[in-house]
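What follows is a single structure, written as structure tokens, with notes after it.
Here the complex is missing a single protein chain, while all its other protein chains stay put.
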Amino acid sequence: MSSHIGKNISVSVFGQSHSAGIGCVVEGIPAGHQIDREALSAFMRRRAPGGLPWSTPRKEADEPEFLGGLVGDITCGAPLAAVIRNTNTRSSDYDALRRIPRPGHADYVAEVKFGGHQDASGGGHFSGRLTAPLCIAGGIAKQLLEESDVYVGAHLRRVAGIDDVAWDMHALTAEDVIAPGEKLFPVVDDRAGERMMDAIVEARSNRDSVGAVVECAAVGMPVGVGEPMFDGVENAIAAYCFGIPAVKGVEFGRGFEAADMKGSEHNDPYCMDGDRVAFRSNNAGGILGGISTGEPIVFRVAFKPTSSIFVEQDSVDLKDGADAKLSLKGRHDPCVAVRAVPVVEAVCALALYDLLLEERMDR
Amino acid sequence: MSSHIGKNISVSVFGQSHSAGIGCVVEGIPAGHQIDREALSAFMRRRAPGGLPWSTPRKEADEPEFLGGLVGDITCGAPLAAVIRNTNTRSSDYDALRRIPRPGHADYVAEVKFGGHQDASGGGHFSGRLTAPLCIAGGIAKQLLEESDVYVGAHLRRVAGIDDVAWDMHALTAEDVIAPGEKLFPVVDDRAGERMMDAIVEARSNRDSVGAVVECAAVGMPVGVGEPMFDGVENAIAAYCFGIPAVKGVEFGRGFEAADMKGSEHNDPYCMDGDRVAFRSNNAGGILGGISTGEPIVFRVAFKPTSSIFVEQDSVDLKDGADAKLSLKGRHDPCVAVRAVPVVEAVCALALYDLLLEERMDR
Amino acid sequence: MSSHIGKNISVSVFGQSHSAGIGCVVEGIPAGHQIDREALSAFMRRRAPGGLPWSTPRKEADEPEFLGGLVGDITCGAPLAAVIRNTNTRSSDYDALRRIPRPGHADYVAEVKFGGHQDASGGGHFSGRLTAPLCIAGGIAKQLLEESDVYVGAHLRRVAGIDDVAWDMHALTAEDVIAPGEKLFPVVDDRAGERMMDAIVEARSNRDSVGAVVECAAVGMPVGVGEPMFDGVENAIAAYCFGIPAVKGVEFGRGFEAADMKGSEHNDPYCMDGDRVAFRSNNAGGILGGISTGEPIVFRVAFKPTSSIFVEQDSVDLKDGADAKLSLKGRHDPCVAVRAVPVVEAVCALALYDLLLEERMDR
Partner (left out) sequence: MSSHIGKNISVSVFGQSHSAGIGCVVEGIPAGHQIDREALSAFMRRRAPGGLPWSTPRKEADEPEFLGGLVGDITCGAPLAAVIRNTNTRSSDYDALRRIPRPGHADYVAEVKFGGHQDASGGGHFSGRLTAPLCIAGGIAKQLLEESDVYVGAHLRRVAGIDDVAWDMHALTAEDVIAPGEKLFPVVDDRAGERMMDAIVEARSNRDSVGAVVECAAVGMPVGVGEPMFDGVENAIAAYCFGIPAVKGVEFGRGFEAADMKGSEHNDPYCMDGDRVAFRSNNAGGILGGISTGEPIVFRVAFKPTSSIFVEQDSVDLKDGADAKLSLKGRHDPCVAVRAVPVVEAVCALALYDLLLEERMDR
């Protein structure tokens, strides 16, 4: 079993929901880069709960301690290691979860896979809490990309069937992609955001949950980053995205819509823009043959509705080998995608920065 | 730059469209497995052109020669190396392609990335022809999975906006997934297939092309295969799928549809089926937390319309730095997804077999 | 830059000599294995300073805290993450080391490589202190190997030109390999050990240091572990060993001596031992073609003399660009190899356990 990913920037995520701590080791960050700790904390707060009416009131300070990799705030070339202490360790619901698995969670498959030895408490290593270390790593990758004028941002493209404004993939600017992340609720159109919030609150009052689509973009990537076949921009981003709990689909450019298009509609024509080769459209989402085109890289990620719901559900009692009813208690985000918006940005930044380093070797 | 993928089964694909040959090296296949060469050839013929009215009449024998890894037809533990000779080498359209890039192709990004040294002829290493070696590797992986009673199959779920019958993800059997591949046109409902064929022929007569969605499933995977976070079933399949040219989206289970569902609708309830834990539905597409649930693994892949179309297109002349018109000649598949159906099966089998080997270590 | 190694058991080591902490993340340990914390602490104390007259009196408690990967003392399948806090952080000798590099250390190459951003304090990520996390990982690997009746041990084969008894590679038992590690000074022949200690004390009184050879063996490895070519037993052990500071050579079986032998002397003849195929000798050190033969695996590791010596040395002042004299202060082990004996065992165990897991897949 492994929990690491990446070639030039290798990210290893460790810890369980209720273990002593969670964290990450990031290898491959060149020496000499100043980390803006304030900006990193601000980025991580976007993932932290609280602030919004429906959000889980669990307290997660989530302030990382850096054990290695920095001298002051400057990277020193050694692996970057960061830890967040868990304050809520060894909860009492441990045995219950192992006995009656929660539908939509990994409880049952983990019980089988790990022969009953998994850390069931709080979801263990499968917990959404593990996305916090991903945000440390990705938040730093975002800063490193910004040094090269590459900007990554995301917004809630759709929640509970309610659409935000779709980004114009061809016209998208750095300002556009950054804007939603500066809001408490990351959308382009705040009125759509209010309708989404209403839907989330309603789901919560029904003890239910809703799904969502997150749209993410990177503006400023130079032409020629990414490799043919298996190390392309799409492969890298997708491999990372499916590491985020609840993700069930990833699409680039026009994505599944492209399946209904004609070649004459979908092909992005070239044109000269002064001395520069340009595109007239960006249906490709900034990627051809796995390689960046210089247009904004745009993709969408489908999140299933939160699995933890509070209506009574059918399950089984693994000990008795009998059907059982499950009534969860506690509080959970009724739409995990809201807090996952910065996580999508994080993995996008990690995937792209890794490929950007690769590109340096090709020259 | 790398063109390999996989941990326990490592696949490296080499060659260019018009180089002396294409092929693959597959490392990690245990010794002692008999390869059914007949079955492998039959599988590869599904990818080969010809037979259907619109398909490109290029002749590709595509019969692999095994240089290593077998004693007779039995794997010997050494890397499996297979080669297909290219008969069409060094075409004359080389310079034209480098000068006026084809919209939707990698011509331009490759020119920038490789400083003009890429093998432009026939699309080079980006060519769909490179999926033939993937089918050698994947065809063998399919046979190895079948030894463990895991069956992989796919069908054209949608072409040019025309739907085939959607698979019932919960009820799907080995027979169901195998059936479409035994037809000349891989669909469940042959009437839908005829309408799709009509649409493809029409697109071709309009010198245009159409996109499609391929649905793929694996039946028989035991519970507990796949790893949390970055080595999950979804990560592995997605990373492989985006190595197939023209793929722009991958979704598992309900996929993007899940984004519009409520948790109470999407969660798959458990129930006892005799002594066995079972599910009442399979919205998860057979995967929870990256790990197989024992239900059929089901995913869909979006293919953009073929980039090679024969209407006049806007492009640029890279030599003159001026706008230019491009009129492609020759013949191409107006819907690449048709021949890509076995390719999707191939990468699915490779991803799953790799994880199945991983699982053996966990015990 | 990366600091991880291994395929099935992946070890990532992080931290610097004077950063907030050092530690490791170990991925791939199957769930359900009980870790003997007492035995692990005892193993780590063998590496810790103190006890012997010449050893550095620095206090290193070196008690690891496990942040993840365990439920109680049982592995849970999630990555094992362990941290040791550094109590001595940010020392004042930082700038001096960057200005006048110590001969035999990485100070100068790190200055060039990391553009002056390396963590120079205490040797940073190059410090021998980083072998402590290796001992956590390796101490656990030793325990896992013992579950399969594989025993790893080492002794000081030669110090300052003084020889310990050479192990009989063919007759070596589990008891033999374990015995030296149970002594304060890990040798077979205690009289040789006393002469070694005298030589070390003498070197120290001369403000100098001495080199050594460590001999390590694994008894009980089944036949057939390891892979041809690049994933053989020798490749794996050697790649790990050169990660230990001060190692300058690794040899297996007869090693460099084999270069002076005839084939008729070196080849190990086969014979039947009842129903079992056996060897009459073990010049191969338990490895043929990269694969274990069932005989004890035996190798030797050459350690250069400690680089930190206290006689005045010639160096340069990097700031002034002029020759300079360097007089180190403080206390250091005059023979790093003594404390490195368990480190060699640790990396041997990690390399072998990784290959043992690999072997499970081959079946």
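We just call them A, B and C in the order they show up, numbering each chain from 1.
Everything that follows uses one rule, which is that a residue touches a chain if its C-beta (ideal position, glycine included) is under 8 Å from a C-beta of that chain, and two chains touch if they have at least 3 such contacts.
Bear in mind the structure is a predicted one, so any value in this text is a computation, not a measurement.
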What shown chains come into contact with the chain that's not displayed?
A, B, C
If I consider the whole complex, including the chain that's not displayed, which of C:Phe43, C:Tyr151 or C:Tyr240 touches that chain?
C:Tyr240
Hidden partner sits against chain A at residues 7-8, 28, 30-31, 77-78, 228, 357-358, 360-363
For chain B, which positions touch the chain that isn't shown here?
1-4, 10, 12-16, 19-23, 25, 27-28, 30-32, 65-71, 74-81, 83, 110, 113-119, 124-125
Could you please point out the chain C residues that touch the chain left off the display?
1-5, 7, 13, 101, 103-106, 108-110, 112-114, 125-126, 130, 158, 160-161, 203, 208-213, 223-224, 227-232, 234-235, 238-243, 245, 247-256, 258-272, 275, 277, 280, 283-285, 288-293, 300, 302-309, 311, 313-316, 318, 321-323, 334, 337, 358-359, 362
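In this section, only the chains that are shown with their structure count from here on.
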Select the chain at the greatest separation from chain C, using centres from the mean of Cα atoms.
B
Which chain wins if you rank chains by how close their C-alpha centre is to the centre of all protein C-alpha atoms?
A
From the C-alpha centre of chain B to that of chain C, how far is it in Å?
45
Averaged-CA centre spacing for the pair chain B and chain A, given as whole angstrom
26
Please compute the C-alpha centroid of chain A, do the same for chain C, then give the distance between them in whole Å.
39
For chain C, residues contacting two or more additional chains:
28, 30-31, 77-78
